[in-house]
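Note that one protein chain of the assembly has been removed; the remaining protein chains are unaltered in position.
Order of writing sets the chain letters: A and B. Residues in each chain are counted from 1.
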Amino acid sequence: MLFPTPEFAIFFFAVFVAAWALRTLDEPRKALLLIASYFFYGYWDWRFTALLAVSSAFNYVAGLFIAGTKGEVTRKRIVGVAVAANLSLLGVFKYYNFFMDSLTDLTVALGIQRDMPFLEIILPIGISFFTFQGISYVVDVYRGHIKPVRSPLDLFLYISFFPQLVAGPIVRASHFLPQLTRRPELTRTAVVFGFLLILNGMFKKVVVAHYIAAGLVDPAFADPTQTSSVDLIAAHYAYAVQVYCDFSAYSDIAIGTAALLGYRFRKNFDRPLGATSLAQLWQRWHISLSTWLRDYLYRALRGDKRDGGARMYRNMFLTMLLGGLWHGANWTFVLWGAIHGLGLTVERFIKTHGHAWRTSRLRLSTVGAAAVTETATPSAAANRTAAIVGWLITFHLFTLAAVFFRSPQLDTALRYFAAMFSFQGGPHLLTPFLFALTAGAVAVQFLPGNKIERFAAKAGDWPAWTLGLMLGAGLLLIEMIGPQGVAPFIYYQF
Amino acid sequence: MRVPLTHLDSLTLRRSLAALLTAMLVGVATQLAFAARAHALTVAVIGDSVAHDLGRGMEDLFANNRHVRIIRQTKFATGLVRTDYYDWNAVARDFLRHHKPDVILVVMGGNDRQAIRVHGRRYDALSKGWLADYERRVSRFMNTIKHKRARVYWIGLPPVRSDALNYAYRIMNRVYRREAARHRFEYVDVWHKFTTRGGAYSSFGQSLEGVKRRIRMEDGEHFTQVGRLVFAAEVAKKIGLR
Partner (left out) sequence: MVDESVSYRETKTFWRWPSRSLLPRPAKRAAEDARKPDSIANVRAAAFAMLIAFAIFLVFESEGLRHFTRDLPGNHITDVLVSAADRWHALMQRLGPARVQPAVREVFDRIREIHW
C-alpha cells in the first residue's frame, strides 16, 4: 500500500495501538510487527512475501554459519557466497532483461536481427533495499561489527520492517538490531518529531514534487524540441527539486512512522541541494545508500591495500558507476553515476594536489633565513565567496547530471540539452507558482538542518489535542491542495 | 482452431474475400480522405492511462509529420463506472467543444472492473445488472462524443498480466464492439497484437525495428516507450493513418 493513502493511515493506526499495547511483551510485539510488515508487503503482491521470507532466512543462516566458522578462509568463502547469492537475486530480477535489451541494441547496431531470450520476470518491489540490508548484515557479522542474531524473528523483522521495506532508508543491522533487544520507549519529543516528519514528507511529495512534475518536468521531458529554452532550463532545476522532494519524502515518512513505533532511524537526506562540493553532496544525499556503497562496495574494491593514487580514483569512480546502475536498469542511470564518479575523482584530485601545491609554495617562500611569519587566514568574505562558487558548481553539476537520470534514453537527454542551450522562447510552462515552489525548495536547503528536531523539542509540552490539530489541519491542507489520486514514489521502482 | 482451406465451403470463402476486399477499400478510402485534407488532421486521444500511452505513442509516431496533429485528454485511474471521482461525459463534452478534432480515438475501461452503485443498489462487476448498466454508460458516453465532423474509433482494451482482468476485459470489449456498431463508430481490436502465439499475455513483442523488445512495463499493464510506438503504429495502421 502506498504511504499517502487512507488505507495506510488506518493500517498504521491499528499497528501503532497494537504494538504499544504489547510493549512489555517483547516477542509477541515483534511478531505483530513482523506480521504487519508482511501484510504491508503482501498488499502489493502476495507472491513476493515468499521471496522476502526466503531472502531473510538465507541471510539468517549465513550469519550463523559465518560466526560459527573458525577458519578465516572458510569464513571468507561463506560470506562471498552469501553476498553473491543476494546479488544474484537482485541481478536476475532487476537486470536480466536489461542486459537482454542491451544485447539487442548491440546486435541491431551491428545489423543483426536476433530475438533475445527475454524472461517474463516481475520485479519485486523494494528488492534493491532488502537485498542490500541482507548483504550489510552478513558482511557486518563477518567483520565482527555485530554478533549474529540467534532469534530468527529479529532478523526477519530487521529485513522486512515496513516503514523502510520498499523504499529505504537502508538501515544497518548494527544500528537497528540492538534496538530490537531493548524495550521501546516513546518520548513526547519523538511523537512530535514523528508527526512533523510525516507532515513534511507528505507536503514534499503530494504538493511540491507532484506539481513540479505535472506542470513543468513531465511536459518538458515529453517533447523537449517543442519546449522553450526558458522552460527547459527551469525544468532541469525543477527536476532536481522534484527528485529530492520525492526521495526524501519517503524517507521522512519512514523515519517518522518508525519514531512513532519507538525506533530511531538515521537521517537519510540532509539538505543536499545546499552542498558546496560533490563530496559534501554525497554526504548529504541518500546517506544510507552512499554510506552503504562506501562501507561495502568501496571497501571491497580497496581491499586491505592502502588507499591512494590512481587506484583510489578508480575505486571511487567504479563505486559511483555501480551506484548509478543500482538506481535502475538503464544506461542513463549508469551515465549519471559515471558523471558523479568523474566529478568526485576530479574534485578529490584538485583538493589533494591543490593542498600539496600550496604547501610546497609555502616551503619555497621560506628559502633563506627568513621564517614564514605570514599565517593570515582567509577573510570571511573570501570564505563566503568560495562557498558560493562551490555551491554554484556543485548544484549545476547535480542538476545537469539529473537530466540523464530523468531521460528514458540517451538521445532524449541529448535532445533536451540541444533544445535547452538553443536559448529560444520564453516561459510557457513555467508559472510564478512553479518558480516559487522550485526556488523555495532550494532556499529551504540553507536553513539549519535540525530545525524539525528543535521544533519537536519545543512542542514536546503541547497537549495532545493541540498535536492532533496540528497533524489533522496539516494533513487536511495538503489533501485539499494536492492532486486527486496518488502517484507512487519514484524510489518504489528501485 | 485453424481450419484447413479445403474444408471451407465456397460460400464462406466468398464471404471472407468480400469482407477482406471491403476492409481494404475502406482503409484505402480512409487514407485518401486523410491525405486529401488541406490542413493538419487533428487526432484527439481520450481516455485513461492506456489512452495516455496511446496518445504519447501517436505523438512520437507522428512527431515529424506536419499533416497530423495529436491532442490528448487523458486522466489516470478513471473510467465510466466511478462518476463520483471523474465525470467523463462532462469533461469530454468540454474538450470536444473546445478542440473540434477530425478523428477521435477512445481507450477506456481499464479501471471499470469494479462494482457499480446506482440509487443505493450495488451491482458486482460483470454481473447481469452490472453489464446492463455498463452498456448504458458506454452508450451515453458514445452519444457525448458523437460528432458530425469527427470519425470516432473505439480502441479495445489490450490484454494485461492479470488473468482476472483479462477475463473482464474480453467481456467489456464485446460491450464496446456492440455499442460502437450501434453508434456507427469503428471498433479497433488490438488484443492479439500483445499476446504470444498461444494467446497469452506477453511483456515482450516485436518493436518497429522488427526485433523483440520489452513493450509492457513492470506493472504488466502500461506500455514502455517502445511499446507505445508499437501500440500507436497498430492503431494507426488499422484506422488507415499509416
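Worth pointing out:
We take it that contacts are C-beta pairs under 8 Å (C-beta built on N, C-alpha and C of every residue); 3 or more make two chains touch, one makes a residue touch a chain.
From a predicted model like this one, the values you see are computed outputs, not experimental measurements.
Across B:Ala90, B:Ala115 or B:Ala132, the residue that sits in touch with the chain not pictured is B:Ala115. One of B:Arg82, B:Arg161 or B:His222 touches the chain omitted from the figure, and that residue is B:Arg82.
Per the touch definition above, the residue from A:Ser88, A:Gln113 or A:Thr187 contacting the chain not shown is A:Thr187. Interface note for the absent chain: among A:Ala84, A:Leu106, A:Ala222 or A:Leu469, the touching residue is A:Leu469. Taking the whole complex into account, chain A touches the unshown chain at residues 6, 9, 13, 16-17, 20, 23, 184-191, 194-195, 211, 215, 260, 262, 274, 276-277, 280, 350-351, 354-355, 358-359, 361-363, 366, 371-372, 374-378, 382-384, 386-391, 427, 430-433, 446, 448-450, 453-454, 457-458, 460, 463-465, 467-469, 471-473, 475-477, 479-481.
One chain of the complex is left out; on chain B, the residues touching it are 82, 84-85, 114-115, 117, 120, 122, 124-125.
Definition applied: only the chains that are shown with their structure count from here on.
On chain A, the positions that touch chain B within their shared complex are 97, 101, 104, 107-108, 113-116, 118, 120, 122-123, 222-223, 408-409, 484-485, 493.
Interface residues of chain B, counted against chain A in their complex, comprise 56, 59, 63, 76-77, 85-86, 161, 202-204, 209-214, 218, 220, 225.
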